[in-house]
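Just one protein chain is left out here, and the rest sit where they should.
The block that comes next holds chain A.
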Amino acid sequence: MGITRTPTSLTQSSATRGGIGESTLRPDGTLKVTGEFAYSSDLWHEDMLWGYTLRSTVAHAAIVSIDTSEALATSGVYAVLTYDDLPTEVKHYGLEIRDTPVLAHGKVRHHGEPVALVAADHPETARRAAAKIRVEYDALPVITDEASATAPDAVLVHEGRDDHHIGHVPHPNIVHRQPIVRGDADRAAERADVVVSGEYVFGMQDQAFLGPESGLAVPAEDGGVDLYVATQWLHSDLRQIAPVLGLPERKVRMTLSGVGGAFGGREDLSMQIHGCLLALRTGKPVKIVYNRFESFFGHVHRHPARLWYEHGATRNGKLTHVRCRIVLDGGAYASASPAVVGNAASLSIGPYVVEDVDIEALALYTNNPPCGAMRGFGAVQACFAYEAQMDKVAAELGMDPVEFRQVNAMEQGTVMPTGQTVDSPAPVAELLRRVKSRPLPPERQWETTEGADVRALPGGLSNTTHGEGVVRGVGYAVGIKNVGFSEGFDDYSTARVRMQVINGEPVATVHTAMAEVGQGGVTVHAQIARSELGVTQVTIQPADTQVGSAGSTSASRQTYMTGGAVKNTCEAVREKVLDLGRRRFGSYHPAWATAELLLEGGKVVTDGGEALADIADVLEDDVVDLELEFRHRPTQAFDLRTGQGNGHVQYSFAAHRAVVEVDTELGLVKVVELACAQDVGKALNPLSVVGQIQGGTTQGLGVAVMEEIVVDPKTALVRNPSFTDYLIPTILDTPTIPVDVLELADEHAPYGLRGIGEAPTLSSTPAVLAAIRQATGLELNRTPVRPEHLTGS
């Protein structure tokens, strides 16, 4: 029997065009750029109603009463629902801990918590009716930080916890705590010639995806519901939705609608259950679309954090030990907090070799906005702090900061603080070398023959400087991010692949439940199918729950996991096709029995390049159709006391060099260049790879100099829920981002690829901060940096 092999040789082959390694264009790219693409907010149905969510105006209060009578009496209103209307005993949901009420019960725990729902025949009617719902609140003390959360007499954000973390946390207002102890930090500290410590603060970043939460729930004749929604993981939603509705999962049919960005913010449910409840109650289709203001309350944010670090090093620049404590503010509900804690702890010292560590990470329950998944997931906050520390230690030692990092850089074979050996390439020193060796942008790059180009200066078109007060700074940072779901989670993806002849041509159809949120999975799946099956035409079916789970579009995992699943299923389909070929044509040519066979350019070919048959002739009227699951290597939970365990699947590395111009008098910053070098294992689509790296880099820049949800420390109310005051980078804030892509294969991963989406978000922020520190000489232990931090006013 012929052996099929991983057709890596196909990547350079011209036989099947549009395969892996090529920069094929996104199928949805032109539609999105021209405004033709239908997002979930564009969904429409005959006779549909509009849902509206009444949200709490206070952060922490007992609900004394809710009076919906006036709202119900409003003409055009079809339903008003509160907690009391929930149809089953399951009234909570949550990614890991089901602690989030579908509608507030007894009390509200954060600003903007859903309290009641209205369905009406017009969105304005629904909004006005909701305004007539009278909710009487009785204020409770507000828990806003570690001190107020863990005070002896602290009010419990959640009473009667029975989740699996309550047994090991020191206080019920702590969601989860993960220590990691390895070696002996106390003894190692004795060897240190320098010891540097610092306290760092990371502000609350928002995913700021442009397509607000939206979806359409359509009641079905079988008593079930069809839900069209923008999300990150259909099957995770399904698992949380169905029990609340009292429906078996097969009666909740979900289809992915156009997703306008996600970045982690769509891992938790938003309008899903609400829309279905209203649809089932009214018997009519119900659409819910949040506006921008509501969107800021409709999804979780990145955990703000306080981090304490102590680093020791010998005079020759070797790190002796690291001690750290990371306190993440999880807000009112758990969301992804436990996993974020695991990441923050296990990646807390960065991509460095340190044998003696004492690490603690925890997430609080507070009355601040709930925080959960966002690109970088716990590793971002840690990277901001440990990279600041690395610069401080280097300065203390009088060493070049890049050289100091290189001296301590991990490599393949390094043992992590968790005891896990890094068993694939970890080119940390090389990534740093690459960004450092780039020529710097010219000094005073704003000068032109016609005077200063303000667009190239801090303040930009606001015309605040023509060069006065402007000082350049250069900073470096490198980070480490895990890829895929960790800590023993059974992480898998499913792909269904069908191959048949249509109009005389072999066509592959790929069906997965993968949420395309902009990452380019739909592009890559087609490339994989072309490479594996030798076809030109690939149809990507809409993602829905009629096929098995694809897991989440997060943790940089989709190309690895659902891409891996597509590859895996394609290989099985190919075997079936070759079996058909052997049955039909085996007697005509000995190579059918003896050679390695591939599918290339519409033909069955030998590895020597000899064509044996057209795929179309092999298939005839047969249809090969398989659905298979794909798993990455199993991982282990971290020991709750020591943090030991092979917790992660794969690691991903990126390094940045930031060049900034700072107006030191006004405290304004222009990032001139953010060079990145990243190892991607294998670039399945080089254009998409560069796009991901540039996007992640920009998101990291955002939280360095502008992006922050401001929460009032006294009231826990959000002060800037709009794009007027929550600023994200414009193109004038976005620097040139030269990208250097390494492809060092990870032998454990499909095609040797490495998940890429998150790593560039890590090191971008500390690199910018380091550059601003160099320009200003200020310590800057907080991000984002605001003008008043730079001017001392």
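Operating definition for what follows: contacts are C-beta pairs under 8 Å (C-beta built on N, C-alpha and C of every residue); 3 or more make two chains touch, one makes a residue touch a chain; residues count from 1.
We take it that contacts and distances are computed from a predicted model.
Choosing from "NADH-quinone oxidoreductase subunit N", "Xanthine dehydrogenase, FAD binding subunit", "TRAP transporter small permease protein" or "Putative membrane protein", the protein name stored in UniProt for the chain missing from the display reads "Xanthine dehydrogenase, FAD binding subunit". Which of A:V710, A:L744 or A:L778 touches the hidden chain is settled by the complete complex: it is A:V710. Annotation: of A:P27, A:G183, A:G419 or A:G460, A:G460 touches the absent chain (contact as defined above). By the touch criterion stated above, the residues of chain A touching the omitted chain are 127, 291, 293, 455, 458-466, 468-469, 665-668, 670, 705-706, 710, 719-720, 722, 724-725, 727, 729-733, 786-788, 791, 793.
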